[in-house]
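Notes follow the structure.
Omission of a single protein chain aside, the complex is shown with its protein chains in their original locations.
On to chain A.
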Amino acid sequence: MLGRMTNTTTPPLHGYGELDRLMGLMTGDEKHGPAATSTLDVLWVLYDRVLRVSPATAGSPGRDRFLLSKGHGPMAYYAVLAARGFFDEELLSDFGAYDSPLGHHPDRLLVPGAEIGSGSLGHGLPLAVGSVLGLRAQGLTEPRVWVLTGDAELDEGSNHDAIAYAGPAGLEQLNTVVIDNASATYARPGGIAARFEAAGWSASTVDGRDHDALYAAFTAPHPGRPHAVIARVAPGR
């Protein structure tokens, strides 16, 4: 039995300091570039210190799942997966090429370690809800399911289907991290956390670049409730 805070992943092939170099192997894309970096620190802390999954356990029923719902800007995601050894960094330089497994939106059937294919916004949270339900139905109450969304992605009504259901259903295994780079056209200060809390979730808002603050928020207990972490980063980043 794994302890809740035990990280059983294998040591990374590359550390945080090499992520810039790994991202540099991919061709820049003006539309996706800034969004990619907004997720980098969150992704690193999750894969380095929180998620109990490694290349060796990527097919294990008891693994933690990470679902990248905001599929736009997957370069940081690919860099972190390569750093953790899910695939060879050589793949990065062919990013977006015809025969590359790494597209501008990830495809779970092509990318080793990717739990879902994404790109169309608003699909990750409902899939994460279902993943928790499926694990629970099989008696797997230890694995946690994480989903990453963007603040503007929460415009999509399908997220609110999932948020409004998961709170009252008490899906404790469900965790969401919202990358808040103030990209939603219509937003109110504090509105994101308030919406999760109104639906019965535990929620905390932290600096999305502060690794220790992210780790503390990611690992805060939330008995009987799903958990949302709003990770604030500079607008446009």
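By definition in this document, contacts are C-beta pairs under 8 Å (C-beta built on N, C-alpha and C of every residue); 3 or more make two chains touch, one makes a residue touch a chain; residues count from 1.
The rule is simple: contacts and distances are computed from a predicted model.
The protein name that UniProt records for the chain not on display, among "ABC transporter permease", "Transketolase", "ATP-binding protein" or "NADH-quinone oxidoreductase subunit N", is "Transketolase".
Residue A:D161 is the one among A:E18, A:D94, A:D161 or A:D210 that touches the chain missing from this view. Here one chain is not drawn; of A:V129, A:A152 or A:L214, the residue touching it is A:V129.
Remark: the omitted chain is touched by one listed residue; of A:G15, A:P61 or A:G96 this is A:P61. Interface residues of chain A facing the missing partner chain: 61, 107-109, 115-117, 120, 122-123, 125-138, 140, 157-158, 161-162, 164-165.
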